[in-house]
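Removed from the display is one protein chain of the complex; every other protein chain stays in position.
The letters A, B and C name the chains in turn, as written, and every chain counts its residues from 1.
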Amino acid sequence: MNYQKILKEIEQEITPLFGQGKVANYIPALAEVNPRQFAMSITLLDGTQYGIGNIDTNFSIQSISKVFSLTLALEAHGSKLYEHVGVEPSGDPFNSLIQLEYENGIPRNPFINAGAIVVVDALLNGNSSSEMTFEKILAFVRKIANDDSITIDPEVADSEMTNGYRNLALASLMKSFQNLYHHPITVLQTYFKQCAITMTTAQLSRAMLYLTNAGTDPISNEKLTASHRAKRINAIMLTCGHYDASGDFAFNVGLPGKSGVGGGIVAIVPGVMGICVYAPELNSSGNSLIGTKALELFTTKTGLSIF
Amino acid sequence: MNYQKILKEIEQEITPLFGQGKVANYIPALAEVNPRQFAMSITLLDGTQYGIGNIDTNFSIQSISKVFSLTLALEAHGSKLYEHVGVEPSGDPFNSLIQLEYENGIPRNPFINAGAIVVVDALLNGNSSSEMTFEKILAFVRKIANDDSITIDPEVADSEMTNGYRNLALASLMKSFQNLYHHPITVLQTYFKQCAITMTTAQLSRAMLYLTNAGTDPISNEKLTASHRAKRINAIMLTCGHYDASGDFAFNVGLPGKSGVGGGIVAIVPGVMGICVYAPELNSSGNSLIGTKALELFTTKTGLSIF
Amino acid sequence: MNYQKILKEIEQEITPLFGQGKVANYIPALAEVNPRQFAMSITLLDGTQYGIGNIDTNFSIQSISKVFSLTLALEAHGSKLYEHVGVEPSGDPFNSLIQLEYENGIPRNPFINAGAIVVVDALLNGNSSSEMTFEKILAFVRKIANDDSITIDPEVADSEMTNGYRNLALASLMKSFQNLYHHPITVLQTYFKQCAITMTTAQLSRAMLYLTNAGTDPISNEKLTASHRAKRINAIMLTCGHYDASGDFAFNVGLPGKSGVGGGIVAIVPGVMGICVYAPELNSSGNSLIGTKALELFTTKTGLSIF
Partner (left out) sequence: MNYQKILKEIEQEITPLFGQGKVANYIPALAEVNPRQFAMSITLLDGTQYGIGNIDTNFSIQSISKVFSLTLALEAHGSKLYEHVGVEPSGDPFNSLIQLEYENGIPRNPFINAGAIVVVDALLNGNSSSEMTFEKILAFVRKIANDDSITIDPEVADSEMTNGYRNLALASLMKSFQNLYHHPITVLQTYFKQCAITMTTAQLSRAMLYLTNAGTDPISNEKLTASHRAKRINAIMLTCGHYDASGDFAFNVGLPGKSGVGGGIVAIVPGVMGICVYAPELNSSGNSLIGTKALELFTTKTGLSIF
């Protein structure tokens, strides 16, 4: 398939959509991003990359990071992790504290904030500090993206910490239900650093290859997670990856994926490729408006959908 | 592939699981079913059938009927239906009335009870009576199963009506939000009849072929729904088809499917086959315990999963 | 005290408030009421009456009727009634279905709609029909008001039945929790008739005397309820009598009272008098705006508050 041509077409077709979404504005560091950006990268199993737009522009990966910390926590704790966080879909704006209280502090899945906080709490076990735990997450991200230059935007991390009172409420509620081992502030410091990692679409499409390939990096041949865990992560991406638009994404795109409020979306075509798209304007569900459309165009044009 | 041999293996492997679940007991007509039953049928696109166990035993299809009424309502109303019911996953025991009130009477998806009631309400539009609407649903089911002998168990329908106060609460709440056109009692009479249709696994695996084949019956070549609607229904089955175990089903089985408290589960392998399994003992999520396991064994043995 | 002079002052002071509230509009029969009406009556223990404004105008007593059916149900069932309905305050718009589901179908108190429905259900026990039960309620109201001409507005009762889907949801939910003996429709038919009784402020202020006088009608000397039950009803009126403005009413007026969306409010000064005020424009909490103000002026001018 002529992927480069398809990417070029997509770039043209999404252009009229600029201005229809809104950049995340809950922290200044994100609000100041230039809204008229678009980038899309794909990485095949052999490492071949195609891309269009600002594919080397760094952006805040935000909730995309939840995929990587989940991988690490499953490696560290196995299925014991599911005693602390479920795998079932859940409307996000709705569920928040109400569902969490109703269900005794056990979050529905690892991709809503409460669930991702539990995952980070699990990663803190056995480490001496928040800093050390974050270093492990960062090391993993560098490895799967095959790029040691990846780092965080400290301004974003600080800003999240200063404004993240709803996350503090979620973490404190779970702690009151004894579903966190560590102090809520400690967990959030780690969590906010993970969200503040900055990457490019080229790096992220590369980083998804291990999930495309049943848990093993197809280039280095390193086994990063067991095959059944990769499958589980992909299933969770499909059912829970896009907040309250996960059902729409499953239908319109038909690929396992995960979005972040920074404007990025990663997705995989099992056995074929990792994908990342970036466009910071969000739709009303908090997902990249243009990014979602670009992925929909991609699966329509290529026929690469799981349905 | 030697499907008959695989079905035979599955039948042996699930035998030790008898007695681990519980037959639905909220109405007498279901509670009296013999728990130690198992049947599994597959129908290929050319009509070839394989089966094991009591494949000609009739059972109450219950929520499996939601798939068929949704198909009809989408044909009748198109995407306008989505003004009255969403397509996003939702924890079922949790959501019920709380979520419905919180979200102003718009149910999350057509497979939770509230959503299925809205779908039936839509089908009542343009018909003169509950009876006439039910006849349309039944005619559709007979057509896709290619069997005019299919009918309902009137005792089950009456029993549901006498005991269905939570469904009456759901319908009345939606009516108070003006999200039902017809009187709650009228809608429920139709809804309970649809749930009381009885079918065999052989019939149901045949009936799923149109969803396996992009909306067109592969044998009669009749187009029953548009391709994009079949895809939408399949996506909803994958994300919402199994109550609070939809995420687990997506992972363990990896196929679009829909379960009913009567003990049946239907599933499809896109482009390949329709499947139905029946075993009346339910797990704690209200899905057939043995049926879920049988489907998991089937995708493991055949490699036919969408992930 | 010169009560007539005080009532005259109040009538003048509330005049500027006309037009600040809104007449109940959820059913046509109430929406068409003339908004610019005011009446206020007091009845002393010896039967002496004072009044100002349209004291002989009939209006729909609506939720005021809950006081009378509660009295009858407590006589019939004693404290067993509290197994089905609590005595604790509860925000009304909020609680509705969410709280009812959370608390397994047991309403918080007899003055929220769910609680009043349970009370009517209890009254249906031992009677052969909804009609017979309603006749008992009406006979009680006629006795305590000493006026056999009191009747209902059938148009209001019918209109409530046609539009009362939220009440049907509440009743059905309680029935699903087995907290109703009778069918939700039967209970609501009785409940809506009770709400559709029409009375004047003169009649209602007379009707409250038994609660002013520890359960015994001070004129006929008939004991209508035990002293401790009268005290309990008064305590519930104080803490729960005015929906989500019960706390404000307790502070501003400082008397046990009960309002109805028809625009009436009854109140008592223990040992001294029954009071009723009528002005159909409601404030945002659903209580008579001018009626509440008139009662506040009354306790300020007379010093007759329980605090």
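Here, a residue touches a chain if its C-beta (ideal position, glycine included) is under 8 Å from a C-beta of that chain, and two chains touch if they have at least 3 such contacts.
None of the values given here were measured: they were computed from a predicted structure.
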{"item": "Among shown chains, those touching the left-out chain", "value": "A, C"}
{"item": "Touching residue (missing chain; options A:P110, A:P184 or A:G241)", "value": "A:P184"}
{"item": "Hidden partner chain, touching residue among C:M161, C:M174 or C:C240", "value": "C:C240"}
{"item": "Chain A residues touching the omitted chain (full complex)", "value": "96-98, 101-102, 165-166, 168-170, 172-173, 175-176, 184"}
{"item": "Hidden partner chain, residues of chain C it touches", "value": "86-91, 94, 98-99, 102-103, 108-109, 231-232, 234-236, 238-240, 244-248, 250-251, 254, 256, 270, 306-307"}
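We take it that only the chains that are shown with their structure count from here on.
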{"item": "Shared interface partners, meaning chains that touch chain A and chain B", "value": "none"}
{"item": "Computed distance of Cα centres, chain B from chain A, in Å", "value": "33"}
{"item": "Approximate Å spacing (C-alpha centroids) for the pair chain B, chain C", "value": "47"}
{"item": "Distance between the centres, which are taken as Cα means, of chain C and chain A, whole angstrom", "value": "56"}
